[in-house]
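This structure is in structure tokens; I'll ask about it shortly.
A protein chain is absent from this complex, but the other protein chains hold their places.
Letters A, B and C mark the chains as written, and numbering starts fresh at 1 in each.
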Amino acid sequence: MSTDAHHDKATASLAGAILEQTGVPVDKCYQCGKCSAGCPLAADMDYPPSLILRMLQAGGPELEEKVLRSYTIWVCLTCETCYSRCPMEIDIPVMMDYLRHESLRLGMTSPRAKDIIRFHRSFLDSIKYTGRLYEVGLVVDYKARSMHLLQDVKLAPKMYFKGKLNLIPETIKGLPLIRRIFSRSSKAGGEDAR
Amino acid sequence: MPEFEPRIVAFVCNWCTYAGADLTGTSRIKYSPNVEVIRFPCTGRIDFMLLLKAFAEGADGIIISGCHPNDCHYTSGNFHARRRWILFRGLLDFMGIDVERVQFSWVSAAEGAKWADVVNTTVEAVRKLGPYENFRKIDRAGAV
Amino acid sequence: MKLGFYPGCSLEGSSREYNESVMAVAAGAGIELEPVPDWNCCGATAAHNMNRELGLSLPARILAKAEAAGMKEIVVPCAACYSRLKVTRHELLEDEELRRRISAIIEYDLRCEPEIINVLQFLDSRVMPAIEGRIKSPFDRRVACYYGCLLVRPHKILKFDRLEDPRSMDEIIRRIGGDPIDWAFKTECCGAGLSVSKTELVGRLSGRILEDARIRGAEAVIVACPMCHSNLDLRRGAIEKAMNRKYDMPAIFITQAVGLAMGIDPAKLGLNRHMVPVKFRERPAGKVPAGPESPAAAGEV
Partner (left out) sequence: MSRIGVFICHCGENIGATVDCEKVAAAAAKIPGVVHSVDYKYMCSDPGQNMIKEAIREKNLTGVVVGACSPRMHEPTFRRACEEAGLNPFLCEMANIREHCSWVHEKGDPTTEKAIDLVRVIVEKVRRNKPLVPIKVPVTKTALVLGGGIAGIQAALDIANAGHKVIMVERSPSIGGHMSQLSETFPTLDCSQCILTPRMVEVARHANITLHTYSEIESIEGFIGNFKVKIRKKARSIDMKACTGCGLCSQKCPTRKIPSEFDAGLGTRPAIYVPFPQAVPNKPVIDRLNCTYYLKGKCRLCEKVCPTQAIRFDQEDEIVEADIGAVVLATGFEIKHGDFFPEYGFGKFKDVIDGMQFERLASASGPTLGEIRRPSDGKKPETVVFIACAGSRDPAKGIEYCSKICCMYTAKHAMLYRHKVHGGNAYIFYMDIRAGGKMYEEFVRRAIEEDGVKYVRGRVSRVYEREGKLIVQGADTLLGAQPVEIEADMVVLATAAVANDGAEELAQKMHVSYDAHKFFAEAHPKLKPVETNTAGIFLAGACQAPKDIPESVAQASGAASKVGALFSQDELTREPVIAVVNRSAPPLYSTCVGCFLCQAACPYQAIEREEIRTRDGKLIKTVAKVNPGLCQGCGTCVAVCRTKAIDLQGFSNEQVFAEVMALLDRSEPDAGI
């Protein structure tokens, strides 16, 4: 069974790593399900949040890989509903952040999450190039990455006429520092932020 | 030269450890004869000056043992003992006494085997430390 | 009165009207908002989702810029930025080791001095006292105050308002003459950052919010976050598709509502920039408020 492996090597488990890196005690979860009950995205997830916690508790390479390859961790919006109602005060959003980073680091991201990740990448690139979010650039970049070329084509002109789109990106003076922040963070953090 | 036989005094409470030591006997579990027991109503009764006295009189090691936390026959005597021990340990340390010669443990009335274990490990530990001359010297010099 | 100000990226772009209304209201209350010098993007959801250090460093640089400029308080109208800045500040204050690490990354020894103030706190503590008695045209509308996720959660860090069923926005609406409805979706998630990548999800989540507001007879949804606004306004198409019905209920920023009550020109408040026209139902006779600049006059701009 997949659960056996980690029992004698608790620290090597993903749950152990979560505890160590984020202080979130996966073992405290008593599987009440309140998080899954309130999570606005639970229906869209492959494993609702409490199930993710259960998989981590059981541990073992198979289940842990399933967690890291899950769509759940990407569709979680950090809305904090689960955390604010969890009777055991388990900070699921912080745990999700960590799982996303691990999933990226190990190249295990869910194929279903491609678009979400692409969007995050485009978003970060935009910041990296100008220091701020350049919305037009973000959307264009994202469309190119995701090949969703036709998405929002009707919206953009409307937005433009309402004065909601800046066509020219604004660049901040501190851009070199922003670049350095990116490169330092990519070394230290989970994802290569490029 | 024969092996050094340490002399160890055990201060134990009447309700838990004394009864536990009785059970060791009833179960015929053998342990080292180097330990002799003095019975107290509660570890809370143990005045730490007694420890100094015991060292001064030639003890090489001391065991203090009572009820487990929350099991104290008198609700909280063992907590008082613990708290005082923490303070006292600092004092002993300050006076240059080897605090590892004092063994604090919890042995319940049901833990006959544990009592034998506590005795044996303490005897071994003290045997390694050797006879306790230091304190008697300090004592004789009038420091205590 | 001069206060630090962090507009955030959306307010410079797709939610320009939020910025306009914040500025107009502040000016009307005699408050000067001074932008954090050379501010950068807080990284929003993307940064902390993808990279922990980045997720902390980007907000930390903003704090650093404000701190270096001697700002004691920063008004942050965007709920998402507010959350990022508040959480970063909290984490750095809790963990000295982390604070040092991030300080090294942003090349500034951050002490996390500036306090972060959200738009509701700003309105409640600064604007409302200044305009009390100057409500020219009471915002006499039945509205649903929508707080979203990030203004009140995580409560353990933000410690703002009541976790379930918050009241502060409702209170402001009441003070400008409005009638906030009691409803169930004040803090339900609108879909936030999935707006572009998972539009259909946003349609469903935001749809449930509009639906509850509609059932309870709200004339508009009042928001305090550009992200919520764009999901409820810009994504109306996706919502209508998900819910299989039309919604003509506008989504208005709280500052726009306050601005209208202060008698500020709707155009200055950017009311014309919404995708869903800000058009209010005709009032039954006798319920028309006295003011000449009734928000009804705003009509479709």
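Note that a contact is a pair of C-beta atoms (placed from the backbone, for glycine too) under 8 Å apart; a residue touches a chain by one contact, two chains touch by 3 or more.
In this text, all values refer to a predicted model and were calculated from it rather than measured experimentally.
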Among the chains in view, which touch the chain not shown? A, B, C
With the missing chain put back, which residues of chain A would touch it? List them for me. 30-39, 42-43, 47-51, 54, 81, 85-89
Touch rule applied to chain C and the missing chain gives residues 162-165, 184-185, 212, 215
Even though one chain is hidden, which residues of chain B still touch it in the full complex? 5, 7, 9, 14, 18-19, 21-26, 28-33, 36-42, 44-48, 50, 53-54, 57-59, 70-71, 73-77, 80-81, 84, 116
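Keep in mind that, in the parts below, only the chains that are shown with their structure count from here on.
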Distance in whole angstrom between the CA centres of chain A and chain C is 23
Between chain B and chain A, distance of the C-alpha-averaged centres to the nearest whole Å: 57
Residues touching two or more other chains, restricted to chain B: which are they? none
For chain C, residues contacting two or more additional chains: none
Of all residues in chain C, those that touch chain A in their complex: 9-10, 12-16, 38-41, 43-55, 57-58, 61, 65, 101, 104-107, 149-150, 153-156, 163, 187-189, 191-194, 196-199, 201, 205, 234, 237, 272-275
Can you check the complex and tell me which residues of chain A touch chain C? 40-41, 44, 74-75, 77-81, 83-84, 89, 91, 93, 97-98, 100-101, 104, 115-121, 123-124, 126-127, 131-133, 135, 139, 142, 146, 151-152, 154-155, 158-159, 162-166, 170, 172-174, 177-178, 180-182, 184-186, 188-191, 193
